[in-house]
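Missing here is one protein chain; the remaining ones are kept as they sit in the complex.
In this document, chain identifiers A, B and C correspond to the written order of the chains, with residue numbering beginning at 1 in each.
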Amino acid sequence: MTAPRPREAVDLADVERAAAALLAPEVRDFVAGGSGMERTLAANRAALDATHVVPRVLTGIDSTDTSASLVGTAARLPVAVAPMAYQCLLHPEGELAAARAAAARGVPFTVSTLSSRTVEELAETGAALWFQLYWLRDRGLVEELLDRAEDAGCQALVITVDVPVMGRRARDVRNGFALPSSVRAAHLDTGPTSHAHVGRAGSSAVADHTALAFDPTLGWRDLEWLRGRCRLPLVVKGVLDPRDAARCADLGASAVVVSNHGGRQFDGAPPTAVALPRVVEAVGDAVEVLVDSGIRGGSDVVRVLALGARGALLGRPVLWGLAADGQRGVTRVLDLLRLELEQALLLAGCADLADAGRLATYVRSDPS
Amino acid sequence: MTAPRPREAVDLADVERAAAALLAPEVRDFVAGGSGMERTLAANRAALDATHVVPRVLTGIDSTDTSASLVGTAARLPVAVAPMAYQCLLHPEGELAAARAAAARGVPFTVSTLSSRTVEELAETGAALWFQLYWLRDRGLVEELLDRAEDAGCQALVITVDVPVMGRRARDVRNGFALPSSVRAAHLDTGPTSHAHVGRAGSSAVADHTALAFDPTLGWRDLEWLRGRCRLPLVVKGVLDPRDAARCADLGASAVVVSNHGGRQFDGAPPTAVALPRVVEAVGDAVEVLVDSGIRGGSDVVRVLALGARGALLGRPVLWGLAADGQRGVTRVLDLLRLELEQALLLAGCADLADAGRLATYVRSDPS
Amino acid sequence: MTAPRPREAVDLADVERAAAALLAPEVRDFVAGGSGMERTLAANRAALDATHVVPRVLTGIDSTDTSASLVGTAARLPVAVAPMAYQCLLHPEGELAAARAAAARGVPFTVSTLSSRTVEELAETGAALWFQLYWLRDRGLVEELLDRAEDAGCQALVITVDVPVMGRRARDVRNGFALPSSVRAAHLDTGPTSHAHVGRAGSSAVADHTALAFDPTLGWRDLEWLRGRCRLPLVVKGVLDPRDAARCADLGASAVVVSNHGGRQFDGAPPTAVALPRVVEAVGDAVEVLVDSGIRGGSDVVRVLALGARGALLGRPVLWGLAADGQRGVTRVLDLLRLELEQALLLAGCADLADAGRLATYVRSDPS
Partner (left out) sequence: MTAPRPREAVDLADVERAAAALLAPEVRDFVAGGSGMERTLAANRAALDATHVVPRVLTGIDSTDTSASLVGTAARLPVAVAPMAYQCLLHPEGELAAARAAAARGVPFTVSTLSSRTVEELAETGAALWFQLYWLRDRGLVEELLDRAEDAGCQALVITVDVPVMGRRARDVRNGFALPSSVRAAHLDTGPTSHAHVGRAGSSAVADHTALAFDPTLGWRDLEWLRGRCRLPLVVKGVLDPRDAARCADLGASAVVVSNHGGRQFDGAPPTAVALPRVVEAVGDAVEVLVDSGIRGGSDVVRVLALGARGALLGRPVLWGLAADGQRGVTRVLDLLRLELEQALLLAGCADLADAGRLATYVRSDPS
């Protein structure tokens, strides 16, 4: 199949093909790759496919309300754009284009600590912003970023807890992947000669830079400090064990994101569709439970809603759209997702997202 | 393998190959395709294959009685032809040829609301007819169709409840599929210039037309109204949740059809072989339980009987027969199905269909 | 991989390749094929592969006794040659060569009703013979065969109960398979012009002949009659439902063979490795439980012993050996099986077959 033009994409897989045709192989690998033997990456998709949702009929609805409130942020879909680093790799406008698309489609956009555009620039897009924080060794910089995020009007703080160090992604290591000089971590005090730009055979420069910049010691006490320091709702991203999720709730987090970082961190972690219902059972209504890793269409969103999630973060498909056609590409991705989600909800007899949460699921006993 | 001539087809897969060799690609896709990523489509087949039926021996029978009563209609097989739209796409005679074959073989034929031949024409074939109703926005037309169905001698009314909107079938959207002017919805007030005929890139004209014509608000109260308005036994097609099936029984339906519309509506729905026994358990004898989606031979019929179904609807194989050789092709399909079913029952030690319902099943724990 | 010479075959798969290289395609299909979509055929193998047997260690044995008593017949392996028709199709000497190999290796040989050599000829090989009976319409012929079997010194009567009619084997039907005039059913009053020799497109002549000759009405009362009429131990072959096995025990059968006829009769039947432990549990020690369908090596024999079988019938591999190299080929097959079985038992710490019956099994929950 030849790659379709992005505007003609019929589903997200079409957008992926369009992006793949345009990207340099090492960038494609940087986006697509997982850690280790990429088994968790594969398991994410298999576990979603194994989750069957039982639709209801004769509910008498003729439209469905996909609007959501995600940690207090109004969203037209139960979806936010996941935090993803260095989007200028995919398109010259980088995060600006993606955030504009998110703004146009009413979807929160999460600004990565490693964004190649600043949160202030992104605030001008009018998108509902969340700010994602990596726990940096430079605690002064952490405080500065918290202030900048609040000042820029971000509506939630997403602390990523599954990257004490960056997962070893064999593709990047093989490629000796490094950032081109044109792409930089706009929030960090790093110019085009940072470690992330220094390619070495047998090493991922992005991982090298991360190891220098990130503080792996992030712990529960830091989370408490953060909870006190930051006025925004706190979202803890990268939780898989129900006990950890419950403790996040106890410490006042507003949400957890059940995530294995798209199969990019611990290769061996369970697929999120398997971990999700166990987390939901553990936390009840004490926190919102979001999920990511493997969402590739509207049916997947219904699957995770039926498994108890309040919403999902969308990652790689946004990058595909960005690579394929900039803002228009991301818009196409969000439009396709809305189209599929609305239809899936209608076909499942759901007037709104709460209805989706009450659908029964038949999960194969071999979920991954 | 080259496509065999239909009369020489040894099994339904042969007929499929014969049809595929003759059909235009976009029509083949229209018949074969499912919605979304076609995962429910694939799961239907996998779940049937995973259902093992334990045959009985030494029962002393030398023939088997395949005759059935399906919602009061006498049938020589526990099978009815499923409602399928626009059969003139497959063969100039369209539904006429298929209904004649059904008449010759003693199998009920379900006339689709979107039939390209009228119920009155089809009544002349002598087939036992069921009329399938889509819930149209034009309620006057609904009433007219009910009257026409009763007047034409239809013996059951099949209300389809899983198409509030048409499932998004990527193949048709990619193909910009539209009906040729020669094929029309004979029951609707639509000429060759209806929306179903207006091809547009990135859109299925059949879906566009459906969206205009169908009323998605069909609800329980409408079902009650229908139950009172129509004297025919009421069959509710497209039920997967046991609670919905039980409610159909409470409202006086004669049967439910456990169906995911052949994988063409909600992609993510469970395969019918998984949903079927749960529905059977929920409704007991309160309604007849029929099933469709994936039936491709006599063994499959025995499988669903053993899982508790009273009978099955046969869909795509009828279209393959029609495309391959008109009435003779459909006759061949029904003859093969009878041959296989009779043999399967004999080999399973069943003198009749009730015996088949008492066979044990060993279902793989990974049914889809 | 090129086909090895049979004497150099390292495992039974090598023998299969050697045979395949020599046989006409339609004969290869006649041997290899299953009924219907060949799903039970495939499931047999998958279910054996899914059965893990937990070996014991430090048992202090340095040899293992593979000798068995199968329905009173002494055997050097817990294996008998399964009844298989028309072996002259594979080699000019047909059953004579196979029986000679069985005699040389101390394995009972089951003479098929449809043998192309007579039981009297085969008795001269010195093999321990069992006689397999199909329930023929000509009851006088049945009585004659019983007398001939007893007179020839057969040590057991195997009544096949899963062939009221022959399963529809698509390969044979496609091939219009018929016996060459040189191969005949030596026990039946049929010359080279019987129905089994008359090829017709779209039909298996062997099945046509069977339909004429076999009486499908074989029932429990016939089994009782047979039990009284025949002095030999009675083996009921083709039982899958535990209730049927229990009833065989009640009626005085000495053994049942858990079999789906190698996937050649009811396509949809469970794999025998799944059915076997349920039958064993139902009958306890009331009858011996044998098994066939899919045995391809010594590990498989240990698998079924651990699942509770007393022994296995070996089918297609014997035909491969026969086709590949006549008596020597079959001898090679039995030698390989003995070699593999002895080793498997030693490696599992079993001094004899009873020890194997006490090994634990870990069966995948997805056994087919």
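FYI, a residue touches a chain if its C-beta (ideal position, glycine included) is under 8 Å from a C-beta of that chain, and two chains touch if they have at least 3 such contacts.
Fair warning: this is a prediction, and the values are worked out from it, not measured in the lab.
Engineer: Taking the entire complex into account, which one of A:Ala75, A:Leu218 or A:Leu307 touches the absent chain?
Structural biologist: Residue touching the chain left out of view: A:Leu218.
Engineer: In the complete assembly, which of C:Ser203, C:Thr217 or C:Gln343 touches the absent chain?
Structural biologist: Per the contact definition at the top, the residue touching the missing chain is C:Gln343.
Engineer: Using the definition of touch stated at the top, determine which of A:Val142, A:Ala275, A:Ile295 or A:Ala312 touches the missing chain.
Structural biologist: Looking across A:Val142, A:Ala275, A:Ile295 or A:Ala312, the contact with the absent chain belongs to A:Ala275.
Engineer: Out of A:Val239, A:Ala255 or A:Leu319, point to the residue that touches the absent chain in the complete complex.
Structural biologist: From the options A:Val239, A:Ala255 or A:Leu319, the contact with the absent chain belongs to A:Val239.
Engineer: Which of A:Asp267, A:Asp325 or A:Asp355 touches the chain that is not shown?
Structural biologist: If we include the chain that is not displayed, A:Asp267 is the one touching it.
Engineer: Across the whole complex, list the residues on chain C that are touched by the chain not included here.
Structural biologist: 8, 10-11, 13, 49-63, 296-300, 302-303, 339-340, 343-344, 346-349, 360, 362, 364-366
Engineer: Touching the absent chain: which residues on chain A qualify?
Structural biologist: With respect to the unshown chain, the touching residues of chain A are 36-37, 39-40, 43, 161-162, 164-165, 167-168, 170, 173-174, 201-202, 215-223, 236, 238-241, 243-244, 247, 265-271, 274-275, 365-368.
We adopt the following convention: only the chains that are shown with their structure count from here on.
Engineer: Since chain A and chain B are copies that touch, is their contact same (over half of the numbers shared) or different (under half)?
Structural biologist: different
Engineer: Enter the angle, 0 to 180° in steps of 5, of the rotation superposing CA atoms of chain B on those of chain C.
Structural biologist: 90
Engineer: So, what's the distance in Å between the C-alpha centres of chain B and chain A?
Structural biologist: Once rounded, the distance between the two centres reads 41 Å.
Engineer: Return the residues of chain A touching two or more other chains; collapse runs of consecutive numbers into ranges.
Structural biologist: 365-366
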